[in-house]
Structure formats: C-alpha cells, structure tokens
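One protein chain omitted, others in place.
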Amino acid sequence: MTRFWVLKILRTVLTLWFVVTFVFVVLRTSGDPVVALVGADATPEEVEQFRQLWRLDDPLWIQYFRYVMQMATGQFGISYRDGREVIDIIAERVPWTLILGLFSYIGAILIGVPAGIIAAIKRGSTFDNLIMATAVFGFALPNFFLGILMILLFSLSLQWLPSSGTGTVWHLIMPAITLATFTAGTLARFTRSAMLEVLDKLYIRAAAAKGVGYWKRIIFHALPNASIPLVTIIGLNLGELIGGAIVVETVFAWPGVGRLLVTAVSSRDLAVVQGLVLVMAVTMVLANLVVDLLYGLLDPRIRVQN
Amino acid sequence: MSSERLSVEHLNVPLPRGADRAFAVEDLSLSVSKGEILCIVGESGSGKSLTALAAMGLLPRNLGKPQGKVMFEGKNLLTLDEATRRDITGRRIAMIFQEPTAALNPIFRVGEQVSETFRIHTSLSQAEIRKKVIDLFREVQLPNPEQIFHSYPHQLSGGQCQRVMIATALALDPSVLIADEPTTALDVTTQAQILKLMLELRAKHDTGIIFITHDFGVVAEIADRVAVMQTGRLVEIGTRDEILNHPKEDYTRRLLAAVPTLTPRKEREGLGGPVLIARNIVKTFSRSGLFGGGRTVKAVDDVDITIRRGETLGLVGESGSGKSTLAQCVIRLVQPESGDILISGGDFTGLSGKVLREARRKVQIVFQDPYTALDPRQKVGDSIAEGPVIHGLDRKAAMARALDLLEACGLDRASATRFPHEFSGGQRQRICIARALAVEPELLIADESVSALDVSVQAQVLKLLADMQERLGFGILFITHDLRVASQICDNIAVMRNGRIVERGDPASLFGAPKETYTKELLAAVPGKGWQHHADKNEAGTERSREETP
Amino acid sequence: MKRVSPILVFAIVILAIAVFVAIVGNVFTPHGMSQQNLLARLKPPAFMTGNNPSFPLGTDRIGRDMVARVIAGLQMSLSVAIAGTIIGAVFGSVVGFISAHFRGWVEEVLMMLVDFQASLPFILITLTLLAFFGNSMTLFIILMGLFGWEKYARLSRGVVLSAINQPYAKAIVALGAGNGRLYLKHVLPNVASALIVQVTLTFPQIILLETSLSFLGLGIQAPQTSLGQILGDGRDYLSTAWWISVWPGSVIFLVTLSMSIVGDWLRDRLDPMLRARTT
Partner (left out) sequence: MFTRREVGNLILGAGALSMVGSLPKANAADRPSLNIAVDNLWANMATINGISTTSRRIFPNFYDNLVDRDYIKDENGLIFAPKLATKWEQKGNVWTFTLREGVKFHDGTEMTAEDAVFTLSPERLWGAKPFEPRGKTFTAGFKRVEATGKYTFEIETERPDPNIPSKLTGYIGFVVPKKYYMEVGVDAFGQKPIGTGPYKVTTFRSGEIMVLEAFDDYWGGPPPVKQISWKIVPEFAARMAGLVSKEFDFIVNIPTDQEAALEKYQGVTLKRVLADNYPAFAFNTRPDPVDNPLVDPNLRYAMVQAIDMNAIVQALFNGTTEHPAVPFNFTEYGKFYDPKAPVKLPYDVAAAKALVAKTKYKGEKLLWHITRQYYPNYEAAAEIMVEQWREVGINVEAQILDNFELVYRRPYHLMNMSMSSDFIPGDPYQPLWLDWGPTASRSTATWKTWDPTPEYLAAGKKFEEAIEFEDRKKAYLELSDAWQKVTPGYYMWKSVYNCAHRAGIQFKFKPNGEMRIYGDYFKFV
C-alpha cells in the first residue's frame, strides 16, 4: 500500500522533472536564452537581471541544476511583458480558470454521465441514438465557432446573456457551456460503454437473482463499478478541458490562465509561458494523483493490498 | 399437496434470428421436489443454463420472451409482474453461479452483499442481519466468519467465494436452489467440499435443488434424479440409477461412454529412450518493483522429470501447484532460474537466438483454450504450415504436410482455407494438435488440452492424441487436474503440489496404493469415484485406443 | 451480414466525397484558391440575391471563390490530419510495441515519456513549441504528428501485451518463430483493429486542433489555407457574410461527425470484447 503510493509520487515527481527539463532543453535549443526570454530590445538591466537569475556563465549542468531548484521553489522569474513576478501574474489568473473549469466540468459530468447511463440502459433505442448523436455533435463543432454562434444568438439577438468578461454568474454560462460541450460528449460516450460493460457482468445478474430491483441494480451495483474507469477518463479529460479553456477564454475574454497563455505566447513572454507550462503540468499531474486516489477509494482491489 | 417445489412446463426460449436454431430451450418440462437434487446434464449449448436463467427471469436481453410455464407455489413465474417475481426469486428461489468470483460485486465487502438479501426482503435490524450473516458463514463452513464478513471478494479464494454465494442463496431459507455449474471453476478438492456442503444443506433444509453440470462424476455424487439435455431438448429424465446405469437413449449412452474411466493401468511396454530429461528445475516469481522486497513464490521448486519416447507422463495437481509453469519452463516460454533441460539428448536450457528457435521444433505445446490458441486472422492451413515453413520447408511441401495432418486429425482437407472462428472447440483443438505435430516434435506438451472440452469431444481428442502418438512415437507431457483423464491416457503420473512433485508412479500403483496424503486427498475428491459406467462395448467412440491392463 | 444503418452509409458517403473532392481538387471550379476579384468581394452564395453566378458558394472578403477556398482548405486539413495521424500512430505504436516487448526499464522509460506527454494539454505543448521555435509547416506537421502518440503507445502496449500472452502467440514462439514474424505477421494484424479505432478518434481531433490553432492564429499560414483558417478568418463576418465561415464549418463538422460515426461502428465491430458480448 505505502509502496504503491511511494511509487506513484516518485513517478509524479519524475514526470514534473521531465517537464522542467523539457522546458530547459527547448529553451536551450531554440536560440540564445537571453534573447528568447527578455526579448531583443531589452534594456541592459533586464539582460543583467536575467543573467543573474540564470547565471549563464556557469557550466551548463550547474545552470541546469540551479534552474531545476528554482522551478521547484516556484521562482519562475519576471515577466518581460509587464515586469511583474510571473508567480503573481499566474496566481491572479488561476482562480478564474478554476471557476470556469469547475463549473463546466461539473456541468459536463452532470449532463454527460446521466446521459451515458440512460443511453446504456436504453441501449439500441431511439433515445440511445439521440443521446449518442448529440454527444458526437458536441465534439464535432469547433468550440470557438460554437462560442461565437452563442454570442451572436444569446447576447446579440436575444440579449439574454452577457457577451463576455466576468462579473455575475450569468457571465459564466456561455463559456462554461462552450467548454463543457466537448467534455460532456466524451463523457456520455464513455459512460455508455462503461455501463454496458458492467451491466453484462455476472454480479449484476447475481444481484437480480437476490431480488435487487432494477434501478437499485443500476445505481448501487452497476454505477459504482462503472465509475472506476470513468474516474480515469474524467481525470484524463482535465487536459482537454485546460486545452479548451485556452480557446474559450479568448472568445469570451475570460481572464484565466488560458488567455494568459495566448497573450504570453504571442508577446513571447517566455518566463510566463514557462511558468504556465509548469503550473499546468503540476495541475494535471496532481489531478492524476487525485484520480489514482479516487481509484483506490472506489476499487478495493487496489485499496486493500494487504 | 405434492412435494413438487418448482416445475417447468413446456418451456420455450427463442433464440434471436440468425442463430443456428430457433429455440435455445424447446418444449422442456421437468420439476424438482422438496429435498430433491435434480441434476441437469448436457454439453455446452444444450440450453441447461438458459433454463435456469429463464426460471429466474434473468435471460439476456437479446433472447426473446420465454413461453410455457414455470410454476412455483401455484404461480407462473413467467407471467408475474417484475416486482412480485423479484420478491419470489430473491426470497423463495435462489441461484448460484459457475464463477463465484465474478458473481460477487468486486467493490463491496462480502458481508454487505449477503446482508443485502436480508435488507431487501426482511425488516431485520442491522445487528440482527449481521448476526444472521455470520451464522450463515459458519453454516457454509467459512473460516473466520467475522473476518470474512469484512473482506472483499478478491481477498477470498474461489471456493470461499462460492461458499459466500451459497450463504447468500440460503439466507432466507429458500424453497428451491438453482445451482448453475457451481463447482466447474473450482479445484477437485474444493469441489468435493462444496458438493458435500450441498448434500448437507439439502438434508438440513429440505431445499429442492436444481443442479446444472456437465460432469457425470458430479451427477453420480449428488443427484437424486437426472435430466439429460441436448440442443435445447430434454433427452431423458429419470433417477440417478436409471440414467447412469441403464440409460434408454443413445445420446445418453454416448455421453456416458465418453466419460473417462478411473481404471488404474500399468505403463505401456516398448517405450523408447528419453526425449526429455529435466533436472532441478527452479522458477521463482516475485512481485517486486523498483524497491525490490516483494513477495516471492516458488512456482517450480527443484523438479526432475523424464519422459521417454512414446511415453505419456501425466502431471496432476490443483491450480497453482506449478504444473503449467513447469511446462512453460520445459518449452522455455518461461525462463527457469536453474536446472537443465535435455531434449532428445541435446541441451535446451542454454540455447538462445537462432539456435533456440531451431531447437524449438523438437518440443511443441497444445494449450487449454482452443479459442485463443489459434491466430484468429490466419487461415488454419497457414497456421499448420507455418511451423515447417519457419524450419525451412518450402511453402508447397509445408502446405501438403498441413493438409495430410488435417486429414489425420479428422478434418476435411478443404478446411485449410477457413479461419479458426468457423470451427467448433473440438475441431480447433485438433487443429492445434495438427499445428504442433507439423514440425514433427519429439515431445508434445498438452497443457490441460482437453479440460475445456465437452465430454464427448474430450474423448475424441484424447483418442486423436493417443493415435498420433502411436504413429509418430513422440513423448507427451500431459497436464491435467482431472484424475479420470489422467488415469485413462497416462503411462506415468506425477502429482504436483506447491511447486514440488510429491509422488509419482504408474496409475495402477498411484491410484491403487497412494503413499502421500495429498494424493489420497486428490483421489478421494474425484466426484463419483464409486461409480463406473458399464457402457456397451459396441458404442461408437468408446473403443480404447490401446489395450487396458486389467 | 448485419444490416448497415443509414447513418453509417451517410457517414461513409460523406467521407468518400470529402476524399474524392480533396484528391480531384478544384478542377470543377474555374477559379484558383488565391485568385482574387476585388470587384466581387463578399458575394453571397448562388441562392441569395446579389449573388454572382460564377461563385456558387459566394466569395470572401477579397473576392476569392469559396468553392475553391473550401476545396483547398479541405485538401490541407485532410493532408495535415492524415500526415499527423500516420506519424502519431506509427511512432506511438512502435513505442508501444517496443515497451511491450522489452518490458523492464525500457518500458519504464518509455511509459514515463508517455506520462510526460499526457501530463500536458497538447495545445499547450503546441503553443509553447511554436512560440519557442516559430511557426513553420514542418514543425506544424511534426506537432500534429506528436498529437496522440501517447494514446497509441499506451493502447498498443496494452494490446500487444495481451496479444503476446495469448496462447496463439506462445504457440507461434514455441514453433520457433522469430520476433519479426511474431510481431509483424501475427500480433500486428490482431492489434490493428484497436489501433484503427484509435485512428478514427485521433483524426477528427487533429482537424479540430488545427482549427483551434488557426483561431489563435497559429495554424496554417496564408497563402496556404485550411478549413480551420477559413473558418477562423470568417468569424468576424458571421453576421454579415455567414457563408465564409459556415461552409468550412459545415465541412469540418461533417467530416468529424462522419469519422466519429465510422469510428463507433468500427469499434463495435472490431472490439473483441464488445463483439463477444453481442453474440
């Protein structure tokens, strides 16, 4: 048990180390890091500050070691765009993405999972086909296109919802829907197949033999089992969600990390880009850890390993 | 009032369109009485399981609605509404399944799962339920009932799981218990215990039991009455004695004749020199990871075996005893840690690369499951010809050899161009044997090669093996858990337990005068060992391929 | 044979048309994809008033024929998606095969690489690399190829592991077959179906990824064009000249939809577990 977690955490740390190294290598191979990070027309002070931060005269391995230590302690440096601490810039954006992400994620789960369950238990019916068709629609439409269509419909024509930005809970609705569509579609399809698989298991039949009612079998026997693979896919989908947020936040002028990434990339604010890459990687990796934890909680075969 | 508990009258279960027959179960009538064990026997596809599922209202959705009647306490279960039927099926009729580990929900504690029955059908308090469940566990002879109550299914052995299932089934003292091959997935010793338990329960609770099985040994062990089914129809029904000893129908007779006898026989004469000498084979499995320190299991622990040309050496033992690992070591699909293997006098252990690949020709293996043993995307002719091609024969000659072998194995030459899924299990096992023999091996390993087959098919495949051995003179390492089969085909038998060979000898001495307790236990556990059928000698497929010593 | 659903037929027909049109190119339209007609800007499609009959689907903001644009975009999007899918599938599968074969530390290292890729949202990797190295067609294709390779690696590792533990594979080893014969002749055909299903999932995702990147201005660059680029360019015109974005949008939608439908069908047919269940 402990060993399992020690291994997990070790792997997590290794993955993060990979990410950090990846950034270092890419930075090194794509040209002069000074120019790359502070820009061609940086002031000598900026260059000097940067050189001190990275101490570029040292041997490469020392630089690398120091760099890893700095990343590990969250010293992401200074944004070349507005001269502030990268960590502060990211910190003020994170809550917005969290709000949007959580809202759409929960929405996607609340819609996608029940839809998948219903499709599975009504397998082959018109209802099943309808749900699955909707699910495919959900991810066949580029989300920025969907977002703009929604703005034109709900903000411009009907004037029901605010077009962009933040403020009230109403501001959240369109971006969340846009972002959730893809995830909900994926979840519905996945839930359906996971449920179908579980519903055919012998223990469901055995439960029926005991006299357990239909819905009780679905909810108390099938669903907990189907949720085990589902948790994995929900965890994996977090990446898609962050990816989606990059586009959706731009469409709806939502001040989250996704938009920050786009502005940082287009202004080559590489210290910020680098910080964001790490923050997102940490998020994903932590999410995967949580998934593993949940996995263990849900599945006694993993939890109880003597 | 008659003592009849459950009766099936003119039951029809339609199959979906496109199936090979219209009905899975056709015009079936049978009944079970109070305190009676009715065994339904039949080969796979005979509809015996579907009958049980139809009675319980658990038929898969792709099958049509069953017609006819399933009468229980004056009600036709087939026409009852879902809720009423569920109340009856959970409380008054219980069912246990073939795979006990799969029948338990993996994510709930077993105590919970048994308690659920009480929660659904009674209004007992949590504490009362708990007490009842623990009592039940005690009754089905589970060790440490308190601890088991809090265990998860994966922490229990198959036999323990089946006991839990039986406990669940007996929870509300049902009137009828339907057991669908409840011991098939278990080891013989466990099977014997479960069967004993069933008999005790019957005696104690007067439950009417419908017991579905394909094993006549089991039938002989526990049945009061026996129903024989074939392709969805009832062939005959009668008392145990009537069916086992005086069958009326040909089909029943054929089935009975195919059951291997537990006749102790001597080693054949005229065996050649050794084709396999394995010395001091050791194989340890460890579950270590990055940090080491994992637990290790000695799967094969210092084992010696020798097989001579033309000899069949049986390797018997329960699951986990290391039989298969030993076989895989011999054929070097698994690398033994130490020990020497000589095949036809040549060293086999130290080889690698091309030399090893060439040497592999000499030893071949036939697996248990014929459904996974053939590349599903390769035509069977190519499958058989592949070995010779690998070893340098040109394609034409290899294919000619393959066709000859197909014929020798009782298959049409035209089958060469067909794919494995077009064949039945027995036919596939023949193809596997043909494939193994195509490279003209010195040694053939049959790893539970007939265990998954129906009894009549099993007899045919055993015959094929024996015939081919006669013709080609290879040695066979025959791995099985079925002592009946072993006694029928083997010249010598080695009994394996916990990675070691505990006893060996020819069937006559081993079965006649076992020295080790474990061997005795194994023998005692063979179901229906007291029963030996006396089929007519002129029955097809029953002729012994060789003389049996009296 | 099972009856084929009309939806599937529809999907296959759509894909066939798309591929046909992409191969044939714009032989049916007299205009080139970059041929401009400044006097015929923003002309609506043929069924609307004010149209110009030589532009059946209308023109864009600098008077280019939408038919020619959409066809060129389709060619580019399909090529990128195909190239990306092939690169990703081959690379990922090779990694999967290698780690399944060697196990041990090779597997550990390769799977760590997979974890690394999976730990970053792919669009983030794309944006970062395009930021560090600058946009170029080669890099773009490579990036599209990198998309999803980890899925192929995980998948193929899993199916290969289970395939080589199947008795048939063991029997083939026991016959004396070398690794080449085992993997290419026996394992590959048997795991191909799972990989093909994955292809049907990755393919539309690459089209959508390319579309998203085009929206962010990092996709295919003019004078080349892609469906995503036309769609992204036309988005400001949605309320005045909807046809600029609606045509490529519809094509993306139809292709993605069809691919998903075909993928679902393939999965139902090829997934042995599902197949075993339905029969």
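Per-chain residue numbering starts at 1, and chain names A, B and C are given in the order in which the chains are listed.
Keep in mind that, in the parts below, a residue touches a chain if its C-beta (ideal position, glycine included) is under 8 Å from a C-beta of that chain, and two chains touch if they have at least 3 such contacts.
Remember, it's a predicted structure, so these values are computed and weren't measured experimentally.
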item	value
Displayed chains contacted by the hidden chain, counting the whole assembly	A, C
Sole contact to the chain not displayed, among A:156, A:169, A:219 or A:297	A:156
Contact set of chain A toward the excluded chain (per top definition)	39-41, 81-84, 92, 148, 151-152, 155-156, 159, 162-165, 250-253, 255, 259-260, 263-268
Residue ranges of chain C at the interface with the undisplayed chain	34-36, 38-39, 41-42, 61-63, 131, 134, 217, 221-223, 235-241
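Throughout what follows, only the chains that are shown with their structure count from here on.
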item	value
Distance between chain centroids, defined by C-alpha means - chain A, chain B (Å)	48
Residues of chain C touching chain B in the complex	166-178, 181, 186, 189-190, 278
Complex contact set, residues of chain A against chain C	11, 14-16, 18-19, 22-23, 26-27, 30, 36, 129, 132-133, 136-137, 139-145, 148-149, 152, 156, 189, 193, 196-197, 200, 236, 239-240, 242-243, 246-247, 250, 261-262, 265-266, 268, 270, 273, 276-277, 280-281, 284-285, 288
Touching residues on chain C, where the partner in the complex is chain A	7, 112-113, 115-116, 118-124, 127-133, 204, 208, 211-212, 215-218, 228, 231-232, 235, 238-239, 245, 249, 252-253, 256-257, 260-261, 264, 273-274, 277
